[in-house]
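Excluded from the complex is one protein chain; the other protein chains are retained at their positions.
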Amino acid sequence: MNAVQSPERQKSATQPIVYHGEFTTVKRLRRRGWLLMSPGIVWLIFFLALPLFGILTMAFLSRGEYGGIEWHFTFENLFNLFGFGPLGWARDNFVIFTRSIILASVTTLLCLLLALPIAITISRSPRRWRMLLLALVMVPTCVNLVIRTYAWQLVLGNQAPPAWICQQLGLIGPHEALYPGAFAVYVGMVSCMLPFTILPLYSSVERLDWQVVEAVHDLYGGRWHVLRHGILSQIGPGLIAALVLTLVPSLGMFVVSDLLCGAKFNLIGNLIEQQFHSASNWPLGAMMGLTLVCVSLAGLMALFRWGNGLGGGH
Amino acid sequence: MPEAKAAVASPIADLHIAGIAKSFDSVRVLEDINLIIPDGQFVTLLGPSGCGKTTLLRIIAGFELPDRGSVRLGEIDLLSLPPNRRPVNTVFQSYALFPHLSVSDNVAFGLRAKRLPEADVRKRTDTMLESMRIGELRNRRPQQLSGGQRQRVALARALVNEPEVLLLDEPMSALDARLRHDLQAELKRLQRSCKITFLLVTHDQDEAIAVSDRILIMNKGHIVQDGTPEQVYERPISRFVAEFMGSANVIAVSSWRDDHGAIATTPVGEIRLSTIPSWTTGYIAIRPEDIEVRDIAGPACLPAQIEDRMFRGDHWELVLVFGRERLRVKTEPDQHHTVGQWVWAELPHDDVLVLAE
Partner (left out) sequence: MRLGKTAFTATLVGFLLMYVPLLAVAVMSFNTTARGQRWGGFTTAWYVHMVGNQKILEAAWNTLVIAVASTALSTILGTLLAIGLSRTPLSKPMRRCTDLLTGLPVVTPDIILGISFVGTFAMLRSLTPWFNSGLSTLIIAHTTFEVSFVALVVSARLAMIGQEQIEAARDLYASTHVMWRKILLPQLAPGIIAGALLAFVLSVDDFVVTFFLYSPTVTPLPIMIQGSLRMGVTPDIHALSTVIVAITTLAIVGAALFSRKPPTEIP
């Protein structure tokens, strides 16, 4: 009897295989698969990938005479972005950037502070309630942003209860409202973004091992320790996801600030929108968009690195 | 109109498996499997996980293609046919019932797929449902059934097509012990009445012994023993089989001499063997029920101390200590001993099995 050689056969794509009970070859499977996928893939490439690439290029082009684009490569937009205009350095853009970043960060922080207890509460409620609560959290995400935001104009208006309470407490003047103003914007932002923070956080919290938390409590006792070593260390990935899914969209938002504060509270989103509508400086707008994406990506990567440390260290 | 889709085998069809070998990602799962299964036999592939038994089953069913070898059912070369044209049906481990179809639609699925006239389909389905005693479940959905009921639906669904061979992939692993016991008996009866070749895969030796006409013990891609349940149980051919079946004590032999027959030197003592071993060192085995416990020394007796005893209803299970070795012994229920008592253990040489390795 011949010594049996170990099969060194290459993984040929034309080799007959059985796929879910069907005699076929990898080649034929791929051909059929691509046939099915191609309408969707072609569409996405043509209407998504290429346009995004177009923005990337546009960021480095010049603005045309009457608002179009000129095929002239330049870094001018980058300079304009940071405020270096023909009249020297203007701090406008810088202010706007900082404001956006602060707004997004504070919103994210507030959302996280609220979302964690909420996620814990939901995960510890009886089964029936859980589904209902989660559904309740999801529904507002799907409602129109404009509606959700302008509704705050009502709630924070000067004839509504919240404003009335503040007037009585002397926090604001007798006929003032809580809106328009920075406070309203923050309230609006948190209200809009909260579901996006709760849901990813919940998926991690659901899998929490409460015995570990109890153990930490027995060992350390203090609330802070229980929080840090017991809970936070276990939900690293969910925390990161929640953070990302809240921070990134927040950076680009402009509707909320527009409706709840008007022109005084300009953000990156407003800037970009202006370039494409009123100011007609598309390349500059593209550059701003590009910066937004880069900042988001940078933040994402930094968080992943840091998050791995947070999740791993016990 | 003949069933156009499935190939029809010649009236008496034996399953011939020759030279089957299969690897997954350079891991050898099956090596040179050869066997013939006559029509109407209940065969079990028994072995630990990873031994290749499920892969062999899937090759016969058509869900895997072997690297080498052939599978023939009478005149038909099965390997050239995709699973949906082989006259072979499978009962899957998790039953794979179609959740969106009722029980009767599930059972009728194969017949309808073969485009049989609807009147025939209904008749055959009803008959099968009745004989499997699930008639009143016909309009329920699989989700509404218990584990045992689902298994019966899976069996019905496969058998209604009157396949030449029925393949069963660990069909009872999802059921609790008592249900398993009842269903094993039923399965055996079913096979006897429909006379179809059953090929069962399991890792449970009790199940294999209970249902099969023939057991094939597999390990690491090879068939290590092929025999009736009695043969495999009473005369394990190798140390692996003896230990896997759990039926025998395995004793290492460091050397043996010829003195009117073989006498082996073991950690338990000197033991006379029934046959001459083909090796110089190896293993022998003796079943717990073959060891006799005596108060007085006799031929083929060795001294031992009782370390433990457990009552099992119809017998006592004792653990005897010989120096540092322990052997399991089964005695009659009326024999009483005490823990710590010194006794003589008789190992009749006819019952001492010489193992192949």
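Per-chain numbering from 1; labels A and B assigned in written order.
The rule is short, and it goes like this: a residue touches a chain if its C-beta (ideal position, glycine included) is under 8 Å from a C-beta of that chain, and two chains touch if they have at least 3 such contacts.
Note that the coordinates shown come from a computational prediction; the quantities given were computed from them, not determined experimentally.
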item	value
Contact partner of the left-out chain, one of A:Ala151, A:Ala182 or A:Leu232	A:Ala151
Where the missing chain touches chain A, by residue	19-22, 26, 29-30, 32-41, 43-45, 47-52, 54-55, 58, 68, 113-118, 120-122, 124, 135-140, 142-155, 157, 159-160, 187, 190-191, 194-195, 198, 223, 248-249, 251-252, 254-255, 259, 269, 272-273, 276, 282, 285-286, 289, 292-293, 296
Positions on chain B contacted by the hidden chain, ascending	5-6, 61-63, 82-85, 88-90, 92, 94, 96-100, 109-110, 113-114, 143-147, 157-158, 161
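The working rule: only the chains that are shown with their structure count from here on.
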item	value
Residue ranges of chain B touching chain A (in the complex, touch as defined)	21, 23, 26, 28, 31-32, 62-65, 67, 82-84
Of all residues in chain A, those that touch chain B in their complex	4, 6-7, 9, 16-18, 21-23
